[in-house]
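The complex is shown incomplete by one protein chain, all other protein chains being positioned as in the whole.
Labels run A, B and C following the written order; every chain starts at residue 1.
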């Protein structure tokens, strides 16, 4: 479907926030952690769609907001788009985070471009009365984004690799610093980060991890984006991107 | 070089006029009938540049105007461009029309997208005091463009294939109708039109014809755009696009 | 009226229209059934099946290239039994199924072909010979005319359904391959499979794909596919189902001109899940625009 670009602005080093008019989307069934698969160019190059998570879904306004980092050609071309232009979008796609959570207190842990999908999740959990702590990891100060958004949900800790803001180190370091007083973990970020969280908490906590993998179809048909799990190979795009803590098997 | 788009507007069915800021162009040596080779997209598709003739060169303003018809992907993408954007342009390229003309009266004959290059030529000849008659051929009324521009230079006759405006038929029919009272012929249009003009007038008149051919490099290096001439194969992009009446040999 | 323009009969395949998804680019249809009625399709080429279930290759299995993509899925599939269950699910749609058969030995091909050809809604077999022949040091079945001839013959002897051999473009002379499978008794040819390609990651200095090389598909390979269909049409009498970079009805028409009796759409399904029904919808108008009253009249039109 076509979605009209309402805004597309830089919010940190190479990071952009884009708001889309999403009249045709069924907000009732929209689950946090799902993603949009976006056709970036007008032609045959770049050929494939780019998966970008939903950062914020506003049912009243009927808008979806995404946050993306310019990494290569596709995201660079996205950053050139102007308001009023239309994007060719498929989605929301995938299996997102469950929001029926009985927890008292949850931890949201995001690394880099893994931060965005946690916000819509946090909003929903918060509406359900759950207490939220957020730990966000970035490379350096200039790369930090969305701190303010998460502050609306509760306490926020930042970790930067160079220590220029917050805790020096990775998300895992910041969690250790903060203490492990939470019932459920929700995380999204690079595979290495998810793996260390998985190994640290799968025996201790409930939790859900959202993975990234290169995709072609985004709808489960090409078998290009598999991950090994305890129940065999699963498709990150369709069976995921969200898997239970302890479900994924690392290579 | 980069040229900024100043305007880009539709002037007839599928026909657009685009004005470019051309600060770096040397207007002193610019010859009418030469062309710009334009990179249309931002990426690898469409891959090749598109040759478009110079319609009007304004030395004072330092602008070049082109007129193009949307025929395929390349020209379609051009039509989407907005003022303020920049085009990647090579040129002016090629060997254009000579303007040192001793004629009393000349005939400009243009068919379809062959019309544009004749205008800059006509302007120059007019400045040199030459009397100008123009015959322009189009498919139908909705396709007619630039009639007013040429009226500034002298008498204008229109031919349309369906007879919806002016003479019914081709440029050649209109010329016959008008009478052959001219010293020199300048023409640009489809090869079939140029061929019939060439055959009709090469023994009777002086003249110059501007040809089109598919191009890759536009600078004479790939040998993709040849035409047979009395002196052997020549490159349309570099040795042409303008050739003398009687010079080209048809297949 | 418009619909009648598209009906095509090929061995084993009464197609209401000559457009189908290509094998491996459509799974077993379940995912696309969420987007449109699979009953609209001319046929469905389902994902490759091997005798036993296969894990396929490690990740990454995908890489993008200019106007194309590389894949190295590695024939991941649930095996003969698993695929039979998928076929049963597909029985709800009135669409002929073309089963795609792969293997690593001649014997495996023959066993799988025989068994899968017994499935009720399998109308024809497509034999994917772009697999390494483990007994012949890894050269593909589809790269040696004699091997392909022998394989075709053996499969024909056991198959309950017509057999289409799927040619690999990674050969010196595609017509030699086409003639070999025709001589072996193939009922038709499907072509082309992917070109072998590779991308290197500048950061790691390794291939982007875990497998090293992968299959190049998409618009980038269309000119190679059209050329090969054109050549094969001249070389054999059996019908061709053409594919390779088709994304629009215009592309499909180019393949008909070249000599394809029907076409398959691969990579474009990923870019635009509605690609097949949109091409089917666009064809009648396009055919009329170019003066054809039936798609059959466009087949081989470039060979006048």
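By definition in this document, contacts are C-beta pairs under 8 Å (C-beta built on N, C-alpha and C of every residue); 3 or more make two chains touch, one makes a residue touch a chain.
Everything quoted here is computed from the prediction, not taken from an experiment.
Across the complete structure, the visible chains that the omitted chain touches are A, B, C.
Of the candidate positions B:154, B:169 or B:220, contact with the hidden chain is made by B:220. Of the options C:67, C:125 or C:295, the residue whose C-beta touches the omitted chain is C:67.
Within the complete assembly, residues 65-68, 70, 139, 143, 170-173, 195-200, 202-203, 205-207, 213, 216, 218-224, 226-227, 230, 245, 250, 253-254, 257-258, 290, 301-302, 304 of chain C touch the chain that is not shown.
Residues touching the missing chain, restricted to chain B, are 39, 44-49, 90, 213-227, 233, 238, 251 (touch as defined at the top).
By the touch criterion stated above, the residues of chain A touching the omitted chain are 44-45.
We take it that only the chains that are shown with their structure count from here on.
Contacts between chains leave no pair untouched here, as each chain touches all the others. Chains A-C form the pair joined by the most contacting C-beta pairs.
Centroid to centroid, with C-alpha atoms defining each point, chain A and chain B lie 54 Å apart.
Those residues of chain A in touch with two or more other chains are numbered 44-46. The multi-chain contact residues of chain C, meaning those touching 2 or more other chains, are 66-67.
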